[in-house]
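Of the protein chains in this complex, all but one are displayed in their positions.
== chain A ==
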Amino acid sequence: MTKKVIVLGEAREGALRNVSFETIAAAKKISGGGEVVAVLLGDSVQSLATEMIHYGADRAITVEHPHLKTYTSDGFSQAFMAVVESESPDAVVFGHTALGKDLSPKVASKLKSGLVSDVTDIEGEGADVVFIRPIFSGKAFEKVKIKDGIDFITIRPNNIEPLAHDASRTGDVSSLSVDITNLRTVIKEVVRKSTEGVDLSEAKVIVAGGRGVKSEDGFEPLKELANLLGGAVGASRGACDADYCDYSLQIGQTGKVVTPDLYIAAGISGAIQHLAGMSNSKIIVAINKDPEANIFKVADYGIVGDLFEVIPMLTEEFKKLKAN
């Protein structure tokens, strides 16, 4: 059995987030050879549609409306449900981002469907598809099947490999016009705190600091190393609460969930709420003064030592490597 799968692309500051392309790869597996339709909602998203096709969508539908300029659950659910009504999909895939987490339960409720949230892997194809997701803050995993109704999932960013970009792919791009009424939330202001550069949830390398970094200035050596490796700087709650850095850098259960290839934790003890946000990273390096620190239990490589000595030495060593 083949399935028709709709994915929701997500734009941020005029560009598609990587997770959008990952939803297409997930949709391909679920479809079992069926059609993958990309949906983009916003006030001006037309120009992004071909990018979704280049990443593997068969066609794209855009819904543009002034009320979709900023996300609200009322606006986006009305627009998305209009697409669902015209397309009758067998499956739906969103990213497990702030937007996807907020919107998906409402859409699932309207569809009277199940919803498998925060999927990190997909087994099987088409009718036999099974979803894998972490539970208990990543201490265990479950395999979930949809028994009844459409397959609706959200996928954790940076876990499902996107398909290769192919600029020669073509597909139909159509637009759907919708009425959007009765918005019950008015967004007054968005205070952007996210640092420029690499989006943490998409970064391949993250250098994260904890309370052990001791001050705002203490983050400088971490930034230097992250820049050198083309990565991003992250932090524990401890560092954020101590005002060494902004909450937008926070990684963990409350903060961002990340899955980079390389996660360097410096001066972070490794509390379970922190691990919930990074334990799926491919390779974890721990740098901590305390040999008993919990972070060493999840680390692939550890150095027991003062981060203010180790991090600059690491930076120098990587510089040497790059020079060769």
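The rule is simple: contacts are C-beta pairs under 8 Å (C-beta built on N, C-alpha and C of every residue); 3 or more make two chains touch, one makes a residue touch a chain; residues count from 1.
We take it that contacts and distances are computed from a predicted model.
The unshown chain of the complex is recorded in UniProt as "Electron transfer flavoprotein subunit beta", chosen from "Electron transfer flavoprotein subunit beta", "Cytochrome P450", "Transport permease protein" or "FAD-binding protein". Interface note: of A:104, A:158 or A:236, the residue touching the hidden chain in the full complex is A:104. Residue-wise, the contact with the chain that is not shown comes from A:117, picked out of A:78, A:117 or A:158. Of A:69, A:143, A:165 or A:289, it is A:143 that touches the chain left out of the display.
Contact residues of chain A toward the unshown chain are 73-74, 97-98, 101-102, 104-106, 108-110, 112-118, 130, 133-149, 184-194, 201, 205, 229, 237, 246-250, 253-256, 261-262, 272-273, 276, 279, 282-286, 291, 296-305, 309-310, 313-314, 317-318, 321.
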